[in-house]
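A single protein chain has been omitted from the complex, and every remaining protein chain is retained in its original position.
For reference, chains read A, B and C in written order, and residue numbers begin at 1 within each chain.
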Amino acid sequence: MSEASFFGDLLQTIAERGRRLLARGGEDEPGRRGDLRKLSEALLSNRGEASGIALAKAVLDRWTTASEAERRAFMTLLLERYGPDEKRLGAAVAAYSADPSARAAQALHAASESRRLELMRRLNLAPGGTSTLVRMRESLLDMKGDDPALSLVDDDFAHLFASWFNRGFLVLKPIDWASPANVLEKIIRYEAVHEIRDWGELRRRVEPADRRCYAFFHPTLVDEPLIFVEVALTTTMPASVDEVLDPARAPIRAEEANAAVFYSISNCQDGLRGVSFGNFLIKQVVEDLRRDLPDLSTFVTLSPVPGFAAWLARETADEASLWLTNEDRATLEPLAERGWMDDAEVAERLKPILPRLCAAYLLHGRDRRGGPADPVARFHLGNGARLERVNFMGDRSARAERQAHSMMVNYLYELDEIEANHEAFFARGEVAASSSVRRLAPKSRSLASAREVTPAK
Amino acid sequence: MSEASFFGDLLQTIAERGRRLLARGGEDEPGRRGDLRKLSEALLSNRGEASGIALAKAVLDRWTTASEAERRAFMTLLLERYGPDEKRLGAAVAAYSADPSARAAQALHAASESRRLELMRRLNLAPGGTSTLVRMRESLLDMKGDDPALSLVDDDFAHLFASWFNRGFLVLKPIDWASPANVLEKIIRYEAVHEIRDWGELRRRVEPADRRCYAFFHPTLVDEPLIFVEVALTTTMPASVDEVLDPARAPIRAEEANAAVFYSISNCQDGLRGVSFGNFLIKQVVEDLRRDLPDLSTFVTLSPVPGFAAWLARETADEASLWLTNEDRATLEPLAERGWMDDAEVAERLKPILPRLCAAYLLHGRDRRGGPADPVARFHLGNGARLERVNFMGDRSARAERQAHSMMVNYLYELDEIEANHEAFFARGEVAASSSVRRLAPKSRSLASAREVTPAK
Amino acid sequence: MSEASFFGDLLQTIAERGRRLLARGGEDEPGRRGDLRKLSEALLSNRGEASGIALAKAVLDRWTTASEAERRAFMTLLLERYGPDEKRLGAAVAAYSADPSARAAQALHAASESRRLELMRRLNLAPGGTSTLVRMRESLLDMKGDDPALSLVDDDFAHLFASWFNRGFLVLKPIDWASPANVLEKIIRYEAVHEIRDWGELRRRVEPADRRCYAFFHPTLVDEPLIFVEVALTTTMPASVDEVLDPARAPIRAEEANAAVFYSISNCQDGLRGVSFGNFLIKQVVEDLRRDLPDLSTFVTLSPVPGFAAWLARETADEASLWLTNEDRATLEPLAERGWMDDAEVAERLKPILPRLCAAYLLHGRDRRGGPADPVARFHLGNGARLERVNFMGDRSARAERQAHSMMVNYLYELDEIEANHEAFFARGEVAASSSVRRLAPKSRSLASAREVTPAK
Partner (left out) sequence: MSEASFFGDLLQTIAERGRRLLARGGEDEPGRRGDLRKLSEALLSNRGEASGIALAKAVLDRWTTASEAERRAFMTLLLERYGPDEKRLGAAVAAYSADPSARAAQALHAASESRRLELMRRLNLAPGGTSTLVRMRESLLDMKGDDPALSLVDDDFAHLFASWFNRGFLVLKPIDWASPANVLEKIIRYEAVHEIRDWGELRRRVEPADRRCYAFFHPTLVDEPLIFVEVALTTTMPASVDEVLDPARAPIRAEEANAAVFYSISNCQDGLRGVSFGNFLIKQVVEDLRRDLPDLSTFVTLSPVPGFAAWLARETADEASLWLTNEDRATLEPLAERGWMDDAEVAERLKPILPRLCAAYLLHGRDRRGGPADPVARFHLGNGARLERVNFMGDRSARAERQAHSMMVNYLYELDEIEANHEAFFARGEVAASSSVRRLAPKSRSLASAREVTPAK
């Protein structure tokens, strides 16, 4: 109904400016020769108010062409010289200690803010600033490995980005075969779950009537998806990635589908690590799909189980494991060799065991903080999804064989249960699971009793 | 060269969603009946992570329909119950006092952040959230008058908005007669300097070939300009608003102009008070105009002098005034009556005096903090502009007569001087002024000497 | 789903070019001084192939600034010198007469094409050409009154425009309060049925949730609607324009409506006279509304009856009228004076008579070609609509009083009947009407019999 194009134009303006900037990358800009330290000081000074955009641009240009060593030096500078003003902070601490009023707390908050936060905000004045700041943090994350002290600087980036990339500022966009090539190219590059080998394969993922792809974008990150999800519209809940990605399959009409299968979710921006988008993405896509295709009733994932093989190795080695008998251990031996799937007999023997163990891993495996051991499980269960089914030989790729003995999982987003599941998960650590999965791997005690019987055999 | 329309589409999506939301205002939403306090607690809890968008929407919907008293109660709640966690803060203070390390300072910063900041960020998850938060602060600013304690809450809004409305996220858009009516309507409504009475007058401001209007927009504030400036393209630096706004004037072709006159700058969003846009707006518009019209050489304002009449009244009453003789006082007497301008003889007598006094006011009048007394002068001089000329009877409107005895001022944006002017202004309080203005009102000492002579007359 | 913005950009390009052109109107273009005749000859020559765009632009620029006399001379030139090549036509006639083959007929068609058609097509090469050609025909239509011979030229324009403005090339656009002011301005200007006095009234027509406005646009006619329709969403079929346009009415939510009322349809471009859009517009709008608001079940007009008063005057004067008794004539006498509506007693007496006569006029009044006498009836009945109800005092405006004794009519677009109604109308001259309207004005014979009885009273 409404005339939205005026605002459509806004981002066009941003985008054009952004691209022009990038295109100018080759020019000999003054920033190239500037001194990052002096430029940064100037940017934080009064002069920065008069010439902020130019100075911010100079800093960022300089950074872009800086060597690895210069970049590390700049980050160290941020760490050491751009913390809070110590004198002012000391006074605020003293004041708060003397009178812990709300006002004193607020003053303390202001005094304890590091100067680099303000520097980062001023750097964002430059056209294309946000994008360069994200890339700057990318570098920083690499450096942090060697130099944990830099995590203080990283905290400030993380704090700022969480505010700037608030979901309220993101835009969901469908991606299809009419999307710009430079965006699609990034879908190819960032796909982290099921590799896209070439443009032909990309096309099969985004063009057929029963395929969808959605991404979150931020207005100032030109042509850069933040996260995207690939969706297959199907008539049944798929048990394997081959069902979904078979190049020879016949597409169905979108209206025929009753299930939407989220078979791949990939983050695109390393520099935004820790800012969570996935939860919002899935829920927004569910909402949009329901509006467009009211016949869809099932929203489900087809997900990898990246930690399963490692867990199983530990359990196998652990004689006290609750989940494995020695007989199981023998049956599992062929897993050690690549290509066991091609031996039908071996596969037949593993078929009753692997799903049970996978269910046990997902239901009962725990990480250090007491959450689910599997990162993908953590994500979907934390979103309020339900562990619906484990799929034997769901993914025959080398990676899936290595990480998960080719198991895959369906997590079901049952809309009416999401909130309760989420609540139970965070409040009481409960894993929502279908009764069939639950039956596969009964609670450890009953299993233990079962094992007591076993020796009697 | 580049294909910007993909991104153009992004904001369209935002805009459409935003407008749909507003359109739904009339529905009986659950939020209407909710309890702001419980909803807010839920939003900050774990549950908020699973159902954040819905809860945020419920809070904002509830706020939108809340009574004045409910709104005040909610703000008071934010003040009293959503400060920092005191226990955690106490611990952080103790830790810092024991060991004032950088890490302890960072922890202190985190611990001293009020919970309402996180609440505000989560409220922004709702579609249209940013816009409602801005209106929320508008209300808060009204309440602050009676209840200064609320300024703590206001500080948090201000802090957040300064980050969210960072210039890097703003988009400059030209406004013209092909702009959407709902945007133009706001230009009429928000014009704060030279009133726009109707659509015909608006059209004369934005349609002719020698008129320009530009506004900053933020991607999530649909159809809402943040600030705008009206520009006249002329062949000379105008001395009066009539020259610029005369409905009978013949427009010139843009290419014929050599001056761009900024004759009106208006902020649109009370809720963004304190977030400064004007400086960036003027500089960006100068840049854009230079690119489009390379023959433009002069960038100048035609500005009001809102504090002049009040200053002059004080000086007149002050027998020790350095700037007025008793003879002057006599000559100025007709100013007390409206319509003095119509008496040519009176005007003739005032003509040599008012400009001199106005120059004195602008050059030497000081506010409490030692800056220029005049707020418009503070703004332009702070931007690095130069006080170029004072104009007798520059604005014959009732308001200008009342506030400034109809004087107007041209501030010149001389691009090569802006940074130096800005620096001198902030570092040493120096006011950049043309020699002619300077000659009008020589430094107080020489004036004082002049006055010594006066009694001798 | 799909990414439409690439194509969205296309027209942007056209529009920008178009507006730039118009903006340049003031320049001293070479075309101003050219000779229309020489330029036209050049455009049709070989040279025209090399420099067609420039020459076309020169002709159109010259036309735009030409005097009335020059324009008439140019049209006369087109008539006299740009007919078909007579020699070639003579030969083609001879060939066809000798052998009336399909090929000879085709050759005859080619040879009989006037050279001005090709000239018009070449004029369209210029940017903005289509728009100027439409305005050229506007002028021509004025001239035709005095100079009927020019209708040959007009026939060529009409033929060309019917092809260029084929419905397949038109785009339906909703118009609302977020539409560009320069488009809305034209809605004000072109509204031909119920005058829009100012921007406030326009806003009440396009902004409320229960109002819609749609227009057809052609890609090359920048910012120029071709035809538009105003729609009210209501819960009942309205009987008067006041019900629809009452400024004090409370809007309903669109979802509450079950009827869409087309209360005003206006053509915008005189130069496109004879190219019919209205039929397509109504049907497309019905289709779009049904998709957006599935609860709408009634699509109906509220229409004027512009020929009723004139018909009634003739019938009144005609003693042999089948429709009026002398008693009726007496009752109708107050109609001669303006403001009869204010006399409740008079209105009461007219209430049973005027609707009956109006129904008679609409059902049985005939124009010269045997179609309905009323032009609005011709349009809607020709589209397949049904005459549903006649409304006493439906429009109290001076115009409606003068033209239609304030009667209004509802035509119902019953989707399942449209085709059959249309067929019956064109094949057998049948007027589709509701039984209640039909009862009001029974066929003339039975009426005649009724009258025979009357004297007996």
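Observations on the structure shown:
Methods note: a residue touches a chain if its C-beta (ideal position, glycine included) is under 8 Å from a C-beta of that chain, and two chains touch if they have at least 3 such contacts.
This is a predicted model, so every value here is computed, not measured.
Among the residues C:I53, C:L141, C:A239 or C:I252, only C:I53 touches the chain that is left out of the figure. Considering the whole complex, the residue from C:V183, C:V285 or C:L312 that touches the absent chain is C:V183. Screening B:D176, B:E315 or B:D374 against the full complex identifies B:D176 as the residue touching the chain left out. Summary of contacts with the chain left out: across C:L119, C:I227, C:L245 or C:I418, the touching residue is C:I418.
In the full complex, chain C contacts the hidden chain through residues 2-16, 19-20, 23, 46-47, 49-53, 79, 83-84, 86, 89-90, 93, 96-97, 100, 102-103, 105-106, 108-109, 112-114, 121, 124-127, 129-130, 152, 155, 160, 162-164, 166-169, 171-173, 179-180, 183, 217, 219-220, 222-223, 279-280, 283, 382-384, 418-419, 421-423, 426-427. The omitted chain makes contact with chain A at the following residues, 3-6, 8-9, 19, 23, 26-27, 177-185, 198-199, 203, 209, 223, 253.
In this text, only the chains that are shown with their structure count from here on.
Among the remaining chains, the Cα-based centre furthest from that of chain C is the centre of A.
Chain centres defined as mean CA positions place B nearest to the mean of all protein CA atoms. If you average the CA atoms of chain B and of chain C, the two centres end up 49 Å from each other. Rounded to whole angstrom, the centroid-to-centroid distance between chain A and chain C, based on C-alpha atoms, equals 57 Å.
Of all residues in chain B, those touching 2 or more other chains are 3-6, 8-9, 19, 23, 179-180, 183, 223, listed in ascending order.
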